[in-house]
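One protein chain is absent from this view; the other protein chains keep their places.
Just so it is clear, A, B and C label the chains in written order, and each chain counts residues from 1 on its own.
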Amino acid sequence: MQRSTLGLVNIVSTTKRRTIMAEFLSLHDAVARYVEDGATVAMEGFTHLIPFAAGHEVIRQKKRDLTLIRMTPDLVYDQLIGAGCVKKLIFSWGGNPGVGSLHRLRDAVEKGWPHKIEILEHSHAAMACAFEAGAAGLPLAVLRGYVGSELPNVNDQIKFIECPFTGERLAAVPSIRPDVSVVHAQKADRKGNVLVEGIIGVQKEAVMAAKRSIVTVEEIVDDLNTHPNACVIPGWAISAVVVAEKGSAPSYAHGYYDRDNRFYKEWDAIARDRDAFTKWLEENVYNAGGQS
Amino acid sequence: MQRSTLGLVNIVSTTKRRTIMAEFLSLHDAVARYVEDGATVAMEGFTHLIPFAAGHEVIRQKKRDLTLIRMTPDLVYDQLIGAGCVKKLIFSWGGNPGVGSLHRLRDAVEKGWPHKIEILEHSHAAMACAFEAGAAGLPLAVLRGYVGSELPNVNDQIKFIECPFTGERLAAVPSIRPDVSVVHAQKADRKGNVLVEGIIGVQKEAVMAAKRSIVTVEEIVDDLNTHPNACVIPGWAISAVVVAEKGSAPSYAHGYYDRDNRFYKEWDAIARDRDAFTKWLEENVYNAGGQS
Amino acid sequence: MSLEYTSAEMMTVTAARALENGMTCFVGIGLPSEAANLARLTHAPEVVLIYESGTLQTKPDVLPLSIGDGELCESALTTVSVPEMFRYWLQGGHISVGFLGTAQIDRYANLNTTLIGDYHDPKVRLPGGGGAPEIATNAHEVFITLKHSKRTFVKDVDFVTTLGFGRDGKGRDGVPNIGKGPTRVITDLCVMKPDPETKELVVVSLHPGVSREDVIEATGWEIRFADQLESTPEPSAHELEVLRELKDRTDRKHAGEV
Partner (left out) sequence: MSLEYTSAEMMTVTAARALENGMTCFVGIGLPSEAANLARLTHAPEVVLIYESGTLQTKPDVLPLSIGDGELCESALTTVSVPEMFRYWLQGGHISVGFLGTAQIDRYANLNTTLIGDYHDPKVRLPGGGGAPEIATNAHEVFITLKHSKRTFVKDVDFVTTLGFGRDGKGRDGVPNIGKGPTRVITDLCVMKPDPETKELVVVSLHPGVSREDVIEATGWEIRFADQLESTPEPSAHELEVLRELKDRTDRKHAGEV
């Protein structure tokens, strides 16, 4: 009778296995424990709170064959792709925001450097709904989407269903359920409860949709000291909480530091050239201790 | 070319019709303008912020043949039903919370007093999803629900669909799209932007799912003075904002006044008896000016 | 030393003991709420209580009268919308125990909170399903607590509002992504668990001073008893003290005295 018949996404607190609070781990240990070669990983943060420190740790630990999910791959996935960690990318907008291309992504897709990667692309609306459906434990998301777009021709995960009440044709996509999600947030309390504030993106959905989750934070505080309806993720819904100060730079943390727009512009030149990129990676990631 | 082909739920700001901000109206005028006989009306607020003042105004204006939607009918719908305003009730839990029955609802269903009403009942999960889907402009909500329940036998609006990705059988219900939604909130600023705080229920969803909406508030302030991710409904997504001080009593307004649990208990005796109820209604609603 | 306590107190204390630190419990109003808060105030301070009003990890000082009293929000870690509560937290698989009361329960632990009699011509119209239908299927397991009587414990419920194990005990067989269902029923007379094979409720423990005959007389079907029938441990003085103080505080608050 103790055998669980439960196949739900999130394996939390059953009578056999309980989590009172998230475990506090070092960045090294959290990535070593939860990001396995071949895993499906979502590192989220919509422009804001992008988990760069964790991404760099994944590069340092030379994780391979990852399927990376992210609405906006941004620089962090450009770096992971260029470093050779990635087998497949699931995304909806792959540019350097306001600047131009992600040259490492393009080099991988167009020229196969450092190796060819598979891509599966969606629209933002579909990915946002797919994260939402993953958090809600559903196998699919339904949206009024992809009307007239040719994306369904190149993404066989996009299907269409008929509403049983109105007959309307609606798009359906599989929900997103990563093996592990990694997000950055402002702060956690001593039980691992996490506050995300400002542009909250799909952070909460990413954590709740995943089997395991790592949340890096700027600091640990005694009291989150927040308002009743803040975006707080309870510690018992998180696998590991990691302190990573400036953990989202050159992205930003609302209330802590600004987006380094200058670096985003400089990245264009760095990433355009394989050698310049390799040198940057060497200096700023491989040889950059635990944090970067 | 100006003919809109758009059939979406919320008719806001098209090039032909624009709303810069909600209109400030008296309670009388808002109800008179937007709650028509025969309309489908959702008055929401999950235990907290129940729009009693607006409900009483609907009774005073002797609106008839309303289809009322509400997850928890609570005392406000008991009163509307007893007052003869209601043709049909769509709900998911019809009790006096922590006390017992809603006697006016029971009297209408069991004995047809003051007249027989139709009921259509759901579970909370289905109604919450149906409000959410209504806010999202979708015709249906999909949930893992009603498994093994006999509610689908008595509610023909509950259907089942097959997930095109996993084959799982999931429940589907039509989204909720009221003609008008009425909610109460703490405060509005001078542009009609509204702050809802505390137990936020399905308030925002109710407003966004409806064709028209009335929001009653405790007060108008210069500045909502709130945090980045508060539950704020922009004035341009609301039809009318109405000042109704103590507008949710005997329910409550977080930060303003507490739930009158004693009255909820007293209601049991009042509502049990048709004469006691009629007398209460006379004294506390019909003869109670604009506010009550 | 023998303690004096009522059968209602015995029920609440026994129900409270079913909860443990680290469980996330989706709490029904009334008896489940009383038991869950007693657990939190005694042996399980780290039990996570969640109410369908959106209040996550709440620690009320007095028992809420409704599922959405202000006390629940004020003492919660955070409060989310009701759609989020049902979608992300319950359906998302984050609830280890759904703790429910009911008006009627049958031998397969199906619950009826809809009505007595015929649906289209009810003898007694009950409040309806509320959160229960999906709590019972989406929580990893379900505890049920209610007073024992022939009126409440019936062979077949008039209406299956909420699935226990179905009208034949096989209602969960082969259903994907469904919780274990009711794993214990706690009454003022005894504790019952479903038979591992047939899923029929079986008495596994009698409360002190309660006889088999008492249970048989209060149950609307031929109730079975476990071979190893146990005696439920008595409430401790501490549990009774905490429970009585909690109820006193609650009564004073709801009478408007505080």
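Here is the rule we use: a residue touches a chain if its C-beta (ideal position, glycine included) is under 8 Å from a C-beta of that chain, and two chains touch if they have at least 3 such contacts.
This structure is a prediction, so every number in the text was calculated from the model and none was measured.
Student: What are the shown chains that the left-out chain touches?
Tutor: A, B
Student: Consider the whole complex, including the chain that is not shown, and state which of A:24, A:93 or A:113 touches that chain.
Tutor: Of the candidates A:24, A:93 or A:113, A:93 is in touch with the missing chain.
Student: Kindly state which of the options B:80, B:208, B:249 or B:270 is in contact with the chain not pictured.
Tutor: B:208
Student: With the full complex in mind, choose from A:143, A:185 or A:224 the residue touching the hidden chain.
Tutor: That would be A:143, which touches the missing chain.
Student: Pick from B:30, B:232 or B:253: which residue touches the chain that isn't shown?
Tutor: B:232
Student: For chain A, which residues touch the unseen chain?
Tutor: Its contact residues with the unshown chain are 46-48, 71-72, 91-95, 97-99, 101-102, 105-106, 109-110, 121-126, 128-129, 131-132, 143-151, 154, 168, 198-202, 204-205, 231, 252, 254, 258-262, 264-265.
Student: Please give every residue of chain B in contact with the chain that is not shown.
Tutor: 1, 4-15, 18-20, 135-138, 193, 204-205, 208, 226, 228-232, 234, 236-237
As a convention for this text, only the chains that are shown with their structure count from here on.
Student: Counting in whole Å, what is the centre-to-centre distance of chain A and chain C, each centre being its mean C-alpha position?
Tutor: Each chain's C-alpha centroid was found; their separation is 39 Å.
Student: Residues of chain B that contact two or more other chains, please.
Tutor: In chain B, residues 143-144, 168, 198, 200, 231, 254 touch at least two other chains, as defined above.
Student: Quick check on chain C: which residues sit in contact with 2+ other chains?
Tutor: If we look for residues of chain C contacting two or more partner chains, we find 73-74, 79-80, 87, 91, 138, 172, 176-178.
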